[in-house]
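Have a look at this one.
For this view, one protein chain was removed and the others were kept in their places.
And then chain A:
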Amino acid sequence: MTPTRPTSRTLYDKHIDSHTVCTLDDQGHVLLYIDRQVINEYTSPQAFSGLREAGRDVWRPETALAVVDHVNPTAPQRVAAMADPGGALQVSYLADNCEKFGIELFDVLDKRQGIEHVIAPEQGFILPGMVIAAGDSHTTTYGALGAFGFGIGTSEIEHLLASQTLVYKRLKTLRVTVEGGLASGLTSKDVIMALIGKIGASGATGYAIEFTGSTIAALSVEARMTICNMAVEAGARGAFMAPDDKVFAYLKDKPRAPKGELWERAVARWKHLHSDPDAVFDREIHLDARDLEPMVTWGTSPDQASAINGSVPDPEAIADPILRQDMRRALTYMGLEAGMPLSDIVISHAFIGSCTNARIEDLRDAAKVVRGKHVADHVRAMIVPGSTAVRDQAEAEGLAAVFRDAGFEWRQSGCSMCLAMNDDVLAPGDRCASSTNRNFEGRQGAGARTHLMSPAMVAAAAITGHLTDVRSLQGSF
């Protein structure tokens, strides 16, 4: 039995209530039914081995979709063979497991291959109202479709494969209301980076976020994905938005979306997926989009971020001793001096890629900035499209030619230099303007330094060779 809850419910309550098989205690634990999972080559092997050792089967294999994305090379010429023996073993073991357990797999040569959180929406594999769990922290991305997605570890993947469920503890609810129009040159990346900067890297730990407000409503579905994707960098275990007509239009003709009469029924049901008007959230935050400026990180945690026209902060001005020590450590690692203007930071690399910002709209934004310009001589600039389909579309639209002409490497799809598990790795001391999600120490390579920002801002930095307010580049916006 579901315990008595107020009649007015949040979107989160509705998702959890409708997926609760049974409650397990009076402290919020439930057995939660999971509609879909996406599987990659690096967090799944031990889960499949566990099933094999216990002689267990996969409960509902058609609800899982596997893709190679984390370890594959992104060199422009795509081949099945991998030079890296560890990655090759993970890829072949994934293929074995998918074969044995009847799970569909997109391998590197598949036209539908790409980063898991890019291809799953692209395929219409994720639908409003679903609850999704997957072995990757950025599973929160699916919130943009009105689905509740969250990351899990390998033991949980095994549990999910075996039972279609997880032992789950209900989260508290946080509503983030963003109001006002975004100025030219600003993107949804700046919105989420500003939020993370405001509430901190653990500011939403223990919470599920629902985003709402006029700014969110005005964003495209892809732009919303960036926000939900990076909400995990504030500690949120899930972040979503009520699905609207934009979401339905986005999904309508996707390969796996329901068709015909079933589609009509589905949309009619999805229209009820919103928080009740008088639903009470555990916490509320308001953000005014009109106050925002393009954001960049200067430190080694995603919350160590400022507006581009600011300067590197001074640790000695921080009262809290832990924060002060963290900031000192971050600035030492990043090789930055307090007080230095952020726009004076010279980069060696520019990277546009990742599940956060490598969809077609991101590439269009970046192309608009670089068209007719050239990458600075001292910068190596790379574009790694979020999926093979995005790559194909960018080629068809002429964006690939814009990037190549400007001196960017135009590569194949994968997670690539976001976490550098493949051969796209920075060297110690390299400094990268990056459209990714994490600026952790060593994330893009041991000793390498990452500055997070929007794809348009990465494009601007690639052209000038230093962190740059994209709005100052003539003809960009």
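Just so we're on the same page, a residue touches a chain if its C-beta (ideal position, glycine included) is under 8 Å from a C-beta of that chain, and two chains touch if they have at least 3 such contacts; residues count from 1.
The rule we apply is simple: contacts and distances are computed from a predicted model.
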Which choice in "3-isopropylmalate dehydratase small subunit", "ABC transporter ATP-binding protein", "CoA-transferase" or "Methylmalonyl-CoA mutase" gives the name that UniProt lists for the one chain left out?
"3-isopropylmalate dehydratase small subunit"
From the list A:Gln164, A:Asn229, A:Ser387 or A:Thr468, pick the residue that touches the absent chain.
A:Gln164
In the complete assembly, which of A:Asp69, A:Asp326, A:Asp365 or A:Asp469 touches the absent chain?
A:Asp326
Need a quick check: the contact residues on chain A for the chain that isn't drawn.
18-19, 21-22, 24-25, 27, 29, 31, 33, 35, 42-43, 45-46, 49, 54, 56, 59-60, 71, 84, 86-87, 89-90, 93, 127, 129-130, 135-137, 150-156, 158-159, 162-165, 167, 169, 201-202, 205-206, 235, 237, 257-258, 262, 265-266, 269, 301, 322-323, 325-326, 329, 419-421, 438, 440-443, 446
